[in-house]
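Starting off with a structure, shown below.
For this depiction, one protein chain was excluded, whereas all remaining protein chains were kept in their positions.
Order as written gives the chain letters A, B and C; numbering starts at 1 within each chain.
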Amino acid sequence: MIVVMKRDATRENVERVKEEARHFDLEPIEMPGDERMIVALKGDERKVVTGRFKSLAGVSDVLPVLKKYKMSSRDTKWEDSVVDLGDGLRIGGKQQVVMAGPCTIETEPQLRAAANAVRKEGVRILRGGAYKPRTSPYAFQGLGLEGLKMIRAVADELQMKVITELMDIRKIDELCRYADIIQIGARNMQNYDLLSEVGKCGKPVMVKRGLSATLEEFLLAAEYIVSEGNTNVILCERGIRTFESEVRFTLNLGVVPILKNLTHLPIIIDPSHAMGRREYVTDMALAALAVGSHGIIVEVHCNPEEALCDGPQSLTPEMFTNLMNRAEKISAAVDMPLVRKY
Amino acid sequence: MIVVMKRDATRENVERVKEEARHFDLEPIEMPGDERMIVALKGDERKVVTGRFKSLAGVSDVLPVLKKYKMSSRDTKWEDSVVDLGDGLRIGGKQQVVMAGPCTIETEPQLRAAANAVRKEGVRILRGGAYKPRTSPYAFQGLGLEGLKMIRAVADELQMKVITELMDIRKIDELCRYADIIQIGARNMQNYDLLSEVGKCGKPVMVKRGLSATLEEFLLAAEYIVSEGNTNVILCERGIRTFESEVRFTLNLGVVPILKNLTHLPIIIDPSHAMGRREYVTDMALAALAVGSHGIIVEVHCNPEEALCDGPQSLTPEMFTNLMNRAEKISAAVDMPLVRKY
Amino acid sequence: MIVVMKRDATRENVERVKEEARHFDLEPIEMPGDERMIVALKGDERKVVTGRFKSLAGVSDVLPVLKKYKMSSRDTKWEDSVVDLGDGLRIGGKQQVVMAGPCTIETEPQLRAAANAVRKEGVRILRGGAYKPRTSPYAFQGLGLEGLKMIRAVADELQMKVITELMDIRKIDELCRYADIIQIGARNMQNYDLLSEVGKCGKPVMVKRGLSATLEEFLLAAEYIVSEGNTNVILCERGIRTFESEVRFTLNLGVVPILKNLTHLPIIIDPSHAMGRREYVTDMALAALAVGSHGIIVEVHCNPEEALCDGPQSLTPEMFTNLMNRAEKISAAVDMPLVRKY
Partner (left out) sequence: MIVVMKRDATRENVERVKEEARHFDLEPIEMPGDERMIVALKGDERKVVTGRFKSLAGVSDVLPVLKKYKMSSRDTKWEDSVVDLGDGLRIGGKQQVVMAGPCTIETEPQLRAAANAVRKEGVRILRGGAYKPRTSPYAFQGLGLEGLKMIRAVADELQMKVITELMDIRKIDELCRYADIIQIGARNMQNYDLLSEVGKCGKPVMVKRGLSATLEEFLLAAEYIVSEGNTNVILCERGIRTFESEVRFTLNLGVVPILKNLTHLPIIIDPSHAMGRREYVTDMALAALAVGSHGIIVEVHCNPEEALCDGPQSLTPEMFTNLMNRAEKISAAVDMPLVRKY
């Protein structure tokens, strides 16, 4: 940690900083500069109470040197983490995976049709929401438990794994019974009690990045789960909020190489929610693979015009087949083969 | 709702839009333009499944005309809502109120000292966190139930009301026993189950705006509470996330006149979290009153250098006294007298 | 154009809107709704003085239906525009092109080395700045005219075309003498006098998107050039400013399919400036091709540690060769073959 003093800081101000440093077992080193005194603090700065130094008289700035997350950091574990779903299905490492299915579970025929369509293309992870976080209290909120049972049954039939969203901490046991991967939505990325709880349950968890979360906050959300002992964490970038209004969210693919540098956890991209229109989803899905992510999660609906939620961004089965065929070539070009299991 | 067709939309595309409109009890009106056909849909568009029209072939754009929130809207209730806390304390209408206290409840002496300091200046609403949403799992997480009991005791002693944050839906009963106003933090603004639950409990609720929530999303969060029957909702702007890095968050005071135009609910500003340094908090607090908000919530600590959380942004008692004296003049200048009850 | 009246708008307010509409040769059509009156205005709304209707009493909102740009719009010209540079070199349509070279022209040996390195990989468009827009007045500002002569000489020797930036409107003739494509930097995207002037000169122009320009503003900047008669305009996305701080700018690849839908002009992506570190540039360059852009512009330096500007983001020749080889496969996967001319 580097403490930059104000130009007019006194000797007493500097001594106070050094005293505080020792209080936290940090060794202070004075570095008088031409214009300002700098005090470097040696040791594990993560133990320091945030803001303690910034609050001291004569202090201009405090620059942290270490990252606040530890177990999620590439510094702690050098090799890529791979989340094992069983039955030979893995997420992470030197391969790319596709998760697909409808946005929302509406009816069994609707779900089964979409599941068949994606299974046919070698997809083995079925997505589908039973609990839906809707901006408006007047919108369709999902089928709940009934939906969970439906997706489990269809997935078993087709030998697929299930990923579905958990919203309410009180429903965690219920969800664990039916899902293979628990999804934490962007709106709950900083619902810390929920994160701790899924950290305790042991199931693989995919955390979606909050709409305006920094990468540090994103990795600290993962850290809440990992620090409870659950290392099966998958990160998912799904778009951030910017002034850009022609797309719903700005999918920042640039974070993929950066996250791969910062953390050992796998990174999945969701192009459907960001782009908002199916015409745009395929192009962005291909880019998400070309940039080197560990895979994508996309919405597929056999009759998008009838969808109860997010119809405009759902791919039709034909579009999905086309996507998979191109995706395979892209994955090959970046040396991360696409997983297709028929 | 206005449906703008693509330039090359066919007659069939237009008919399909009209058919879909009638399905939702909307009356379609064709408006052929020089370059594009427009179909205006007359009726209550809030019943429409989002995206249904956008998903149809030949549709270029869909422009909503009505706001999605209803009960929170100024259209529904013309007069300002005033939240009555009892004992002659009210938030909203033609007056400005100050809530103050420490960021976090640390110890009873610390809490009592801060409470005394703000009570002395005529503040009757005491803030203080027992459960703290911390970005890092390794940071101090608050005293919990013990803290709630402490703040209730100190507040009763000084004839003050208590505002404190609820994070975990499972703690709602506990919190209702000790608090007068339940605070929903920015990170939980879209935790819909939590919102519905506090909507059922009847207590006054202050909802903080999410870091990147639009005003529509903000008002829909309020709508989740109001639609459960709890009309005692207070809105709180606490800063949004922008590229600006010299402040922690960009406090957008410009939303105050706009929100006052859109909704009848009272609006409180939190300048402490956004500004991050106490030297800046007073200036921004005064601006928050000058712009016509219904009040402010500020952090006060008698010994900020020792604070376990947010020390750098906490005002000292001397700074707080100075703020209150200036605030009174600003409030008078905008014809919304400052509430000070000794 | 759709004019939404306030809930309490009077008959007179509506009549005034209709009168104003007729003043601009628009035909007003009343559409009384359940909650609000809507007046649709039929005709070419681009002639309307902005804000005229918004300023009228009783008006709540004005929703434009047509885009403000005309000649750059896909509505006006359906087929892709292709910019012809001569000697069989073209930008746009169903192929992808690479422009490469050093950020800044420093010395002739430095320039020649980089030019040779990219020429060897089949690149025929050489980039290099003679005038540099530097944030600080104390930074290296470029070699100016001397640099222009240098890059022209090297390019001629290697049978390459030159793209270089114009900053000062007074230097336009000078630059036109030495460049094949004039680059307008992001900071000058709304320097309207400069845009009009390059619109008159006839040379191909590549306009970089401003750091916070909307797509409409971006296309209107192009429109300034096109409306002067110069249709050889290339758009370049180079990253927008968001709260994201781990990358310098957020490269929004999602705008590529959207721009391709809105305009017929070719779209180039600059991954170097956004990513800031060479380790990240290759991944993002491949994504930029996978998403379907018409090409990329990247910085290459034979000795980046010695670069006077933007060294950290410049690719080494080895990295560039690797990029080109992968790029070729990506381009094939999206059916837009990569142009490599040896």
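Throughout what follows, a residue touches a chain if its C-beta (ideal position, glycine included) is under 8 Å from a C-beta of that chain, and two chains touch if they have at least 3 such contacts.
Quantities reported herein were computed from a predicted structural model and do not represent experimental measurements.
The chain not shown here is in contact, across the full complex, with A, B, C. From the options A:S227, A:T242, A:T263 or A:T282, the residue with contact to the chain not on display is A:T242. Among the residues A:K42, A:K94, A:K200 or A:K341, only A:K42 touches the chain that is left out of the figure.
Checked against the hidden chain, the listed residues B:A139, B:A153 or B:L253 yield one contact partner: B:L253. Taking the complete complex into account, residues 46, 49-52, 54-56, 68-70, 133-140, 167-170, 187-188, 190-193, 196, 210-212, 216-217, 220, 223-224, 227, 240-241, 277, 304-305, 307-313 of chain C touch the chain not shown. In the full complex, the hidden chain is touched by chain B at residues 212, 214-215, 240, 242-247, 250-258, 261, 274-275, 279-280, 283-284, 286-292, 326, 329-330, 332-334.
Residue-level contact of chain A with the missing chain is found at 2, 4, 7, 29, 31-36, 38, 40, 42-44, 61, 63, 65-66, 75, 241-243, 245.
In this section, only the chains that are shown with their structure count from here on.
In whole angstrom, the spacing between the mean C-alpha positions of chain B and chain C is 39. The mean-CA centres of chain A and chain C are about 31 angstrom from one another, to the nearest whole unit. In chain A, the positions touching at least two other chains are 212, 240.
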